[in-house]
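Just one protein chain is left out here, and the rest sit where they should.
Up next, chain A:
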């Protein structure tokens, strides 16, 4: 059962993507750690964290592609699942600081001492354990997606209306997390992390390991997504995307179909957020900003939705572009991004990967098989 799922998942494209990611997970840290700084192939430290961050964005875009590209659910709130995963990781990292904080409280994070809190709120319990945080990283975004999807899909909210309420969801969380009373560090969020699993978070080796973890997480998620879309369930997803009502008349429970992918996708987004936070060193409510979720849609569209590879390519390219662009002309980035989105929508509706694979399949043109159509046969 599981083996045949994995077997189907590993088509040629998936094998390539996974091989490249595993290769990167091994090679990049080697080039960073084993080569001296002056060596032409040396990967500098700053680049490792930057690329690691891109990979977490790629994972987020991949998660979005599963729901948007294959099931037609245009979520404009995936940044919320990413941020929740990030906060779960941030809470673990905060509790690892222990008595090394500015106020030296062995249990309470600095911001709680600053707010004169006497004891740890109940929802911070357990986050001193990595295994607990790891569960929460997938459970919290998954649970939110489940509750949200349960109501939205059951009431048959679709299209633009669904997109709008996903925006509202992430905006509501933005406002909530800004409040100090919520107990997540308010405006400033969670930061000043010291170590992760006992290793100093700033150490070169830790950074390299986080990069590898991001690449491997992306590879694993790709395998899962590929398995899902290549299964019969994946065909049901596309059927729901293209003709939702028709699939109901064939006996498919559309709301369950949507709920399942939405929850899986939210969990992946949560993992992405959890890997992002230790690499950038901070999580704050800004991550819930509605604009962030919209950016993910742009990465996915640019790379090519409904391709799984596309969103990875799109996320890396657009963010690499952003890094270069914002260094040169910081005020113009949003305009450039908007222009890119418009250009892709107009000229590359299937995105970069969609256009490339269109070229690839067109080239080896086999002679069209001679088909006697039904009308011809019936007339005989």
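The rule is simple: contacts are C-beta pairs under 8 Å (C-beta built on N, C-alpha and C of every residue); 3 or more make two chains touch, one makes a residue touch a chain; residues count from 1.
Simple rule for what comes next: contacts and distances are computed from a predicted model.
Undergrad: Name the omitted chain as UniProt records it, choosing among "Zn-ribbon domain-containing OB-fold protein", "GMC family oxidoreductase", "Ca-activated chloride channel family protein" or "Urea ABC transporter ATP-binding protein UrtD".
TA: Spelling it out: the chain absent from the display is recorded in UniProt as "Urea ABC transporter ATP-binding protein UrtD".
Undergrad: Would you mind spotting which of A:108, A:152, A:173 or A:257 touches the chain that isn't drawn?
TA: Missing-chain contact among the listed residues: A:257.
Undergrad: Looking at A:97, A:236 or A:316, which residue reaches the missing chain?
TA: Here the residue in touch with the unshown chain is A:236.
Undergrad: Across the whole complex, list the residues on chain A that are touched by the chain not included here.
TA: So the residues of chain A touching the missing chain come out as 1-2, 4-5, 228, 231-233, 235-236, 238-239, 242-243, 245-254, 256-257, 260, 369, 371-375, 377-379.
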